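A protein chain is absent from this complex, but the other protein chains hold their places.
After this line comes chain A, so read on.
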Amino acid sequence: MEKTVNHKAWFLVLPVLVLVAFSAVIPLMTVVNYAFQDTFGNNVFFWNGLGWFEDLLASDRMWNALGRQLAFSGIILAIEIPLGVFVALNMPKRGVWASVVLVLMSLPLLIPWNVVGTIWQIFGRVDIGLLGYTLNSMGISYNYTQNPVHAWATVVVMDVWHWTSLVALLAYAGLQSIPDAYYQAARIDQASRWKVFRYIELPKMMGVLMIAILLRFMDSFMIYTEPFVVTGGGPGNATTFLSIDLVKMALGQFDLGPAAAFSLMYFLVILLISWVFYTVMTNLDKRG
């Protein structure tokens, strides 16, 4: 759409600007403030320069958490995106059954995150959970509270359970926008199922899939509540992702300086990767 140049449009954006400035800029400035200062208590602060950043970059703690975080986001993207597309391809197109499927699929998305954690914490327990009990009676000594591999598997399966529907719904929305004529043309050309997917469905889904990848990346990179409820970051530090580590530092140990420096770097990493996705996305938007 052609847009008119109108600088008065700023007035329409003003309420949002004021509100977001209050709830984002002021708190963020506090973080910046702490990141460069040190204190011995009593609200007396002195300049510490880049000290906290140097400490953090030299210690293993943040690097390990970042590594775990990248591994986690990578794994769940590798599972959820293909699985979501596969589910979307098999979803019924119309009718009552389609509505039922849509509502049931959306259900996990609307469960409070700590309840998601609780559900899987119970489900995986060896004594009272269906999953843990069944696995153990099949002779697999599954125990997510002690075995790091099992803890990872549980957290990953939980995330797949929680969010694959989002990817599927997005891909489904993309598929719905393909006119029937495309499929008819493909049938006349005797295109194989794979070719229909590769040359018709996939290109049409690209735009929404980018949104799916962007959303899933951002949210998985900030994940806190669900793994915290299920494993508490353990066993050991096996599932201590960036947010869990940060909250431990900021609200648990009240290490304001390091926590603030940690926050800033954390935010910058997300910002950087998201910016790449966003640029790709807007370019796709332009191509239509």
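Odds and ends about this structure:
The rule is simple: a contact is a pair of C-beta atoms (placed from the backbone, for glycine too) under 8 Å apart; a residue touches a chain by one contact, two chains touch by 3 or more; residues count from 1.
Assume contacts and distances are computed from a predicted model.
From the set "3'-5' exonuclease", "Iron complex transport system ATP-binding protein", "Carbohydrate ABC transporter permease" or "Molybdopterin synthase sulfur carrier subunit", the protein name that UniProt assigns to the chain left out of the figure is "Carbohydrate ABC transporter permease".
Contact with the omitted chain, checked across A:57, A:71 or A:115, is made by A:115.
Only one of A:56, A:76, A:156 or A:170 touches the chain withheld from this view, namely A:170. Residues of chain A that touch the chain left out of view are 1-10, 12-13, 15-17, 19-20, 22-24, 26-28, 30-31, 86-87, 89-92, 99, 101-115, 118-120, 122-123, 127-131, 133, 161, 165-166, 169-170, 172-174, 176-177, 207-208, 211, 218, 221-222, 224-225, 242-243, 246-247, 250-251, 256, 259, 263, 266-267, 270-271, 274-275, 278, 285.
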